[in-house]
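For this view, one protein chain was removed and the others were kept in their places.
Moving on, here comes subunit A:
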Amino acid sequence: MTVKSRAICALLLLLFSALAATLAIYDSRQRAIHLEGNSLYSADAVLVDATAAQALAVSPDGDLRVFTELTSGGTVRAVAASSSARLSFPVHAGRTFRSGERGVALVGSRVVVSQGATGEFVQLGERSYEVVGRLGLRENSLLANDILVLDPDLFDSGEPQPLVLDGPDAGTRYAGLHGAASVEHFSTATSRRTNIDVVSPLILVLGAALVAMGWVFVGVFLSFATRRRNLVLHLLGVPRSLTRLRLLAEVTAIGIVTAAVVAVVSTFLSKTDVPLDVLGAGLLVQSAVVAGAFLLGAARQGGAGA
């Protein structure tokens, strides 16, 4: 590849990786807004009557969590989750819960905490929980008076109790095992005031299609830009497959570098960590689409001759 082609490839991949990163940051920000407007429940949350263990058992490796109210009025709640669950709640200071933690709490900005040797603590009855973060997108938020503790022991292990089960497809999974009548839907979500719950997934789908088209173009452009050189190499006796493999290896390397650059910049700008598995999956799809488009384009040209 010429330097110019490499540069164009790099720029295009940078551009579409940046668009993909924008969509990913938008998605996480949108989720945070939804959680703040719905008392930390997502749009999939349902009400069930079960023990915490029963509720979480419907998806043992999944991303499920259960809530119970510790006071009437619902501002003090306990949460328990499966060990691999991602508990990303909107915080403006500190951090959210990490998978597998226990005995910690997230509180709103107006909650009074006591200063301890190793940090801040909030007292619930006889137990003391370390405060790891402050709830809400800003200091003045709808969650300013809320307390959320991560403690499975606060759930009654014997008797079924009303619990909120939350996570992707929480309602359908639970209903699948226990019957449709066992789940109740509820919502006091601010998001229902507008059509954002319909708009947001649509934007993500359309945006993903747009980014995919971009990657297709990179592959197509590559096949056009290297046509003459590949033909000459073929005439010189280099096997076509070798030429194509080398090109794809170069493009994949450029792709990894541009993705890394975009990941670093977006982590810096959005102050949130990029989940490595999402990044890896994205790179894989990008490489696959670009390679596919390139090979298709090259095959068309190879068959048609010079």
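Assume contacts are C-beta pairs under 8 Å (C-beta built on N, C-alpha and C of every residue); 3 or more make two chains touch, one makes a residue touch a chain; residues count from 1.
One rule holds for everything that comes next: contacts and distances are computed from a predicted model.
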item: Undepicted complex member, UniProt protein name, chosen from "Cardiolipin synthase N-terminal domain-containing protein", "FeoB-associated Cys-rich membrane protein", "MacB-like periplasmic core domain-containing protein" or "Sigma-70 family RNA polymerase sigma factor"; value: "MacB-like periplasmic core domain-containing protein"
item: Which residue of A:Leu142, A:Ala175, A:Leu231 or A:Val265 touches the chain not shown here; value: A:Leu142
item: Residue numbers in subunit A that touch the chain omitted from display; value: 8, 11-12, 15-16, 18-19, 22-23, 26, 29-30, 33, 36-37, 47, 69, 73, 137, 140-142, 162, 181, 184-190, 192-196, 198-199, 202-203, 206-207, 209-210, 213-214, 216-217, 220-221, 224, 297
